[in-house]
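Complex shown without one protein chain; remaining protein chains in place.
This part shows subunit A:
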Amino acid sequence: MSHVPKRLASTATKVATLSTSHLKVFPPPEAVVGRAPSSSQTERTPSFFSAETWATLQPPNPASLSAFAHRIGLAKTFSNPAEVIQQACTHPSFVPFHAKHNPDQPAVTANGNLTTLGNSLLGLFATEHVNSTYPHLPTRVMKAAVSAYVGASSCASIAKDMGVGHLLRWNRTPNTPTRPAVLHADAMSSVPRALTALIYQHQSLAAARTFAHKFFLSREINLRNMIKFRDPKLALQETVAKFGRERPVSRLLRETGRLSNSPIFVVGIYTGGDQLGEGFGSSLRMAEYRAAEDALLRLYLTRQPSHLVQLPTSTFGDARGDIFSATTSPSPYTPVEMQDTEILYGSADKSGTRNPGARSTGTLPEDEVD
């Protein structure tokens, strides 16, 4: 029965808790039974008070908003941080909910447009970072890495780590034929994106990029697990041909216990005299497979040192304002030489041509003229 107190505790944390110090009137008069509002009506309308609804509709504590701004280092970025962050933390699902319960008050501004802009900006920053840091990464893996850095689940996790928590104003909406459901994670993921867009609007692209690098691109992703092989030996053969090197040959380097129940073989894969990769296994084939995998991973995960990474957005400069109006001298940027595109398991594309790669020296049999 130890799960009962744990479950109660976790449920208690999820229930919205509202600090009441900033509220003008607490408890609300409609919540107290017996203390009816002053109206001399003979018939009493039955009143139903929902504490959760009431709590969701209360404005956030300005002290909490200010503390949040300082916590993530945005206190000096905005002239009125409380208002700006309140907008960033309001999901569009909250707008009709608020309008329904407070029809006489002006509509609240939500973060819908900011989220879209922020999403695009984050995609830009993540893509250029991943591409500049790992120039040989296959396209599919690069896209997966970008999703890992700035995708929905990461944004939701970042919002939680920043302490958005009860500052978020949203409303759970079910699945409709025209619009997908809005869940807590969806609402949370909109906040960091909106913050990125706000920094771009109030400061500059460079400031938004610094924010993205600080909170999104500093997190850890497992790039190795995203690279999956169907046939690494074939892929390595094709890749080596593209680079114009000799055909790969695997050689047994060490072995032990060949006839026992737990043999170990260490196989190295070589181009001429240079070792490309090494692998171990309990069978010769497994060891060769791992060696080819190792060789390809050494290529794909080639990493540019961080002090040498050049980001294309640095060409926009550091001046305040959006990229279309800012006029300053941009920092020097030398474009990186385009790397050979990855092989597609030796398949020819629709036109039937095969791209030999910039450095290959061999000629294809069909190209040789008799």
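By definition in this document, contacts are C-beta pairs under 8 Å (C-beta built on N, C-alpha and C of every residue); 3 or more make two chains touch, one makes a residue touch a chain; residues count from 1.
One rule holds in what follows: contacts and distances are computed from a predicted model.
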- Query: So which of "Large ribosomal subunit protein mL43", "Electron transfer flavoprotein subunit beta", "U6 snRNA-associated Sm-like protein LSm1" or "BHLH domain-containing protein" is the UniProt name of the chain that got left out?
  - Reply: "Large ribosomal subunit protein mL43"
- Which of A:Pro59, A:Pro96, A:Gly163 or A:Pro180 sits in contact with the chain that's absent? A:Gly163
- Message: With the missing chain put back, one of A:Thr77, A:Thr109, A:Thr127 or A:Ser147 would touch it. Which one?
- Response: A:Ser147
- Residue touching the undisplayed chain, where the options are A:Lys228, A:Arg251, A:Arg285 or A:Arg303: A:Lys228
- Task: Pick out the residues on subunit A that sit against the missing chain.
- Result: 13, 19, 21, 61, 63-64, 66-67, 70-73, 75, 140, 144, 147-149, 151, 153-154, 157-158, 160-163, 165, 213-216, 218-221, 226, 228-230, 254, 256, 264, 266, 280
